[in-house]
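All protein chains of the complex are present and in place, except for one that has been dropped.
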Amino acid sequence: MENETTFEIQEKDGLLVHQGVIRVPYTWAAGEVASRFYAGLREKKVLGLRCPACKVVLVPPKKVCHRCFSDLTDWVEVGDEGVLQTFTVVHYSEPDLHPVEAPFAYGIIKLDGADTGMTHLIGEADIKGLKAGMRLKAVFRHQPQGNYLDIAYFKPIEEANHG
Amino acid sequence: MGTRTAIVGVGQTYHTSKRKDVNGQELINEAVRRALEDADLTLKDIDAIVIGNMDHFEAINCVDCWSVDGSGAFMKPIMKVTTGGSTGGTLGSCAYYHVASGLFDVVMAIGWEKNSESDTQAAISTCADPILERDFFGGAIGPNAAEYAMYMKQYGASEEDAAMVAVRDHNNALNNPYAHLRKHITVEDVMNSPVLCWPIKLLDSCPRSDGACAVIYAAEGRAEKIASRPAWVHASAVSHDYVYFGDYDWEAMPTLEATASRVYKRAGIVNPLKEIDVMELYLPFSTCGVIWMEHMWVCGRGESPRLIREGVFDMDGELPVNPSGGVLSTNPIGATALIRIGEAALQIMNKAGSRQVPNVNTAMATAFGSCYWFEATILRSGKP
Partner (left out) sequence: MDKVAIIGVGQTRYERGNTKSFAELVYEVTRKALDDAGLELDNIDNVVTTTNDFYDGRTIACMAVAEASGSYGRDATNVEGDGTLSAFYGLMRTLSGVYDATIVTTHCKMSEGNPRKLFNQAFDPIYDRILGMDAISSSALQARAYMDRYGVTEEQCAMVSVKNHANARNNPYAHVALEITIDDVMKSPMLAEPIKRLDISPISDGACAIILATEERARKSAKKPVWVRGVAHCTDAYRLGERDLTYSAALETAAKKAYKMAGIRNPFKQIDVAEVYDAFSYMELMWYEGLGFCDRGKGGKLVESGKTQMGGELPVNPSGGVLSAHPVQVAGLARIAEAVLQLRGEAGGRQVPGAKTALAHGITGICGQTHCVWVLSNEEA
């Protein structure tokens, strides 16, 4: 069992400041819905749940529609391409948190066939040229692990035809 | 004077050691749906929600915000309250004050925990003061064990007296389909179970469970329409005392005595043994089921073992305690004390199934947590 350890004491003007770290191991059951979503990603399929009452497709899926409180069971496959709703380019670095080195971009992407946005990383992109409304495509991780980064990131789609 | 308030619906999950099939939001949702079903209400009828758990047991910050997908709080008022093990009691009183304030008509309290998802003892040990006590604090069992050792010496009580409490609660749980541990045990089984911290043995102690509970409170005018026999809240009280663990008077139990005195006074109770028909008590160890009855003024100092031996607190006794099986059989921490309130309400509402005590008009529920933080609620079939 690893938990708190006091490892350093700072002193300033006779006042002590103790340091410590709380380390507690966690597991989180994903549940049937998220487990099925991740099973889909293994096959490079993005799955959502449709709410028949609200007529929306929720991606990533969840068991209960927050709007009408229905149990959702109507699985649909949505596209792996979609539209960038909003984004930010992060310039500061937080190595323990960020999965990639700064500068990098986060975006919210509404996939074709989905009515809700997925928050994710944007990669293989000219981060100075990002614009809301541009189309992005999911890039799947080579060896899926069953977590959110089984989509490694979304990359801009070259749209030569549209200049 | 505030708005008269009653409990009109109770829902809980089937508590167990590990719910791998659902995430936290889904677990909460099960309890919420059962409570709504019990009260024959829909989410639209709920004006506000309060939720609670222990942060370091699941590592989800802003649980109130995260819970929306399970609790149904989308575009509703929700707030989080938490006080450690007593969280469920804190939740019940929070929902009660929401209604009693006159600002909300129907309010749902939700307590939940997935203890299986962290190292509970590692997390709980960080409740000790980081500068003075954290390095050596070893959890709640030590002080309780020492307390009972002293009690035995002073009043001639035995380990078997505590074991009888464990047997009562565990065997009552056989009547409760929602209970986590449902196994018939004997005093011998308790005595033969491994010693955790003498004189407390494994079967004297509470388990860790995954589970959730939701309780719906409603204002006078609505409550009578929702439930045929609402459980009216007559009083709620809380008391605690903490600076450092070493400061607490383990023998005199001042906070339990203060809570009990205050809640009885507010509800007009003079003789709890005679006036209360059933109790759902937060007893983390069977030894507490011996000693704490005295600090709650149910009987005089040193008399509790005799009443236990006479069966006064058994299902067919004068004052049945923990018909549900109590905390010794089920302990999803953030929900545990709310389950006490829910079970007490079910007894008043005459909906407790095979654990029903006949003719319950007054019920009491307690919560215990932090460093001797006690909460208590008195429910009655009649309006305050």
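All chains are identified by letter, namely A and B, in their written order; residue positions are counted from 1 within each chain.
We adopt the following convention: contacts are C-beta pairs under 8 Å (C-beta built on N, C-alpha and C of every residue); 3 or more make two chains touch, one makes a residue touch a chain.
Quick caveat, the model's predicted, so the values are computed rather than measured.
A.B. asks: Given that one chain is not shown, which residue among A:30, A:47 or A:138 touches it?
C.D. replies: Candidates A:30, A:47 or A:138; residue touching the omitted chain: A:30.
A.B. asks: Specify the residue from the set B:69, B:210, B:277 or B:343 that touches the hidden chain.
C.D. replies: B:69
A.B. asks: Looking at B:15, B:80 or B:180, which residue reaches the missing chain?
C.D. replies: Candidates B:15, B:80 or B:180; residue touching the omitted chain: B:80.
A.B. asks: Just checking the interface: what residues of subunit B touch the absent partner chain?
C.D. replies: For subunit B, the residues touching the absent chain are 1-2, 23, 52, 54-56, 59-69, 73-84, 90, 93-94, 96-98, 100-103, 123-127, 129-131, 236-243, 258, 262, 266, 369-371, 373.
A.B. asks: Contact with the hidden chain only, please: which subunit A residues?
C.D. replies: On the subunit A side, contact with the omitted chain comes from 12-13, 15, 17, 20, 22, 26, 28, 30-31, 34, 58, 60, 66, 85-92, 94, 96-99, 106-108, 110, 116-121, 132, 147-149.
Methods note: only the chains that are shown with their structure count from here on.
A.B. asks: Rounded to a whole Å, what is the gap between the Cα centroids of subunit A and subunit B?
C.D. replies: Inter-chain centre distance comes to 38 Å.
A.B. asks: Per the contact definition, I'd like the list of subunit B residues that touch subunit A in the complex.
C.D. replies: So the residues of subunit B in touch with subunit A come to 19-26, 29, 42-43, 56, 58-59, 68-70, 72, 74, 114, 116-119, 121-123, 125-126, 130-131, 134-135.
A.B. asks: Quick check: in the complex, which residue numbers of subunit A touch subunit B?
C.D. replies: 1-4, 6, 16, 18, 20, 22-34, 62-64, 66-67, 69
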